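My questions will all concern the structure given below.
Complex shown without one protein chain; remaining protein chains in place.
Every chain is named by a letter (A and B) in the order it is written, and numbering of its residues begins at 1.
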Amino acid sequence: MMTLENMLLNNKKASFLGILCFMLLVVLPFAGSLIYAILYSFGLTGILSKGFTTTHVSGLLNNKEMFFSLFYSFYIAICSMFISLLLAIASVLFFKASITKSKWSVFPYLPLALPAIVTAFISLQVFNKTGVVSRMFYQIHIISDLSQFPDMVNDKLGVGIIITHVLMATPFFLIFFSNMYEAENVKALSSVAKSLGASSIKIAEKIAIPLLLKNGLNTILLYLIFVFGSYEIPLILGQQSPQMISVLIVRKMQRYNLMDIPQGYFLSLVYSIAVILLLAVFLKSKKQAVS
Amino acid sequence: MLLDIRHISKQFSEEPVLKDICLTLQENHTLSILGKSGSGKSTLLKIIAGLVLQDSGEIILKGTNINTLPANRRHIVYMSQEPLLFPHLNVFENIAFGLRINNEKKAVVEQKVNELLTSLGLFSHHKKMPRQLSGGQKQRVNFGRSLIINPPLLLLDEPFGNLDTQTRAEMQQLFKQVSKEFNITSIFVTHDIKEALLMGDNIAYMNTGKLIIYDNKKSFISDSNTGAQKEITFWQNL
Partner (left out) sequence: MKLLKQPIVFLMLLVFMMPFAFLFVLSIANGWKFPHLLPSGYSTDRWSGLIENSGGLLQSLQLSSMIGLIVAIFSTITGFMISRSISLHSKRKYLLFGCYFPLALSPVIYSLLLNHFFIMFNLSGTFSGVVVAQLIITIPFSIILLSSFWNENIRSLEQISATLGSNLRQTFFKVILPVALPQLLVCFFQTFLISWFEYGLTTIIGVGKVQTLTLRVYQYIGEANIFYAALSSCIIVFPAAIFLWINKRFVFSKFNSCY
């Protein structure tokens, strides 16, 4: 017969099983992959392994490619996020979040159905030299030749990559901040501020924007990390150098030059540490919010 | 004697919550337990219901030691302060839940539930979902759900704490009426002195894990620890 103690014991067993699955399916792969990357980077394992060496690491650190790539990835992430947040928050404040409550509310969700690779493909067809924008410019006589159209994809400044990320991020943040606008009762707070004599600009500056940004900080940080490590978009729209970090790592680790593989692993480690550090900031702010 | 609690003790992380609790309860009686938040009232009820395991002591129900019996076999219903109704079931199905679990016949379920709905003044609301009900209506459904399975013992953990004064008074009346009608034996826990005096046939006071049971309401009032005398003086001086 099932006794109370047995039930509690069974509950404990079930919990233990769940935690065991968690360790096997979540912790083990993550820890295992990082440990393997460390071993490979320092020559302790792998096809060309001859024992501990810092040759691969120093080779990478002496070459500016890694630093350019990291800096370039951050630059793309910051620019994309800045523009997306600007557009999304401006839209939310302009429409007072009504766009996600009206009969058109399903439309902002539609871009979420476009994966990165498809959005990159669309951007390529819209912004390249023979794309939609170039054809429009030609038709209205802004340009008379293909070469006159500026490089918007596979360019040095990553314009195409930034535009594509903005196209993906803006609808997401539009929905996100729209829901937050309702949840935090920003409309009511703005009315209170107005009754105290604040102008619309002051209300946006002192109440709406700080409130939305503060409460949305965790999500913004997570999205920043996502853009920082994005692969499909820079793969299709990026240039040969500098490359965003994911593309560089894949290139290093999938090449026929075996000497590049340990460097690829070290790069992955550097990237992972950067993500872990960024995540630590996110978790600290989440912990503070919880407490 | 329906319930006999013998030397129940419980601590959480080295912190004693219940210290050597003893009480007895006669059938068809209500014991009120007055106590502040954190005095251990809810823990005591959960131990009796089988939701928490005590560190030591015995629970004797109808002469049988039920220490090792899991909650679903004790037939002791626990009603929390929050009238937590099953959100996916309407009023009818919430009340019928206990009968459906025991595979009661459809006709019997219909008859019993409809009778109870009428007693509780809920018949016109039987198809509504919990989110469509007021606080008082939810608590009535909570009552119905608990009473329909004729539990030998009902444990009420500050059931009217979240209600406004008027609704609270109505619910107190309803409980007394239903208690009599269904011959309920119950332990009623509250932090409100007036409610404790109104609801219980017997009265007890819980403080820092210790339980004091009074012979009558007069001795409860005269004990300065309960705060009853202070309350009376306040109203007299007003």
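Here is the rule we go by: contacts are C-beta pairs under 8 Å (C-beta built on N, C-alpha and C of every residue); 3 or more make two chains touch, one makes a residue touch a chain.
Only a predicted model underlies this, so the values are computations on that prediction, with no experimental measurement involved.
Considering the whole complex, the residue from A:65, A:155 or A:232 that touches the absent chain is A:232.
When the missing chain is restored to the complex, the residue among A:68, A:95 or A:172 that touches it is A:95.
Note on the undisplayed chain: of the listed residues A:43, A:158 or A:171, the one touching it is A:171. Hidden from this view is one chain, which touches chain A at 2, 7, 10-11, 14-19, 21-22, 25-27, 29-30, 32-34, 36-37, 91, 94-95, 99, 104, 106-119, 121-122, 124-126, 130, 132, 134-136, 138-139, 146, 171, 222, 225-226, 229-232, 235-236, 246, 249-250, 253-254, 264-265, 268, 271-272, 275-276, 278-279, 282-283, 286-287, 290. Taking the whole complex into account, chain B touches the unshown chain at residues 46, 49-51, 70-78, 80, 82, 84, 86-88, 97-98, 100-102, 129, 131, 145-146, 149.
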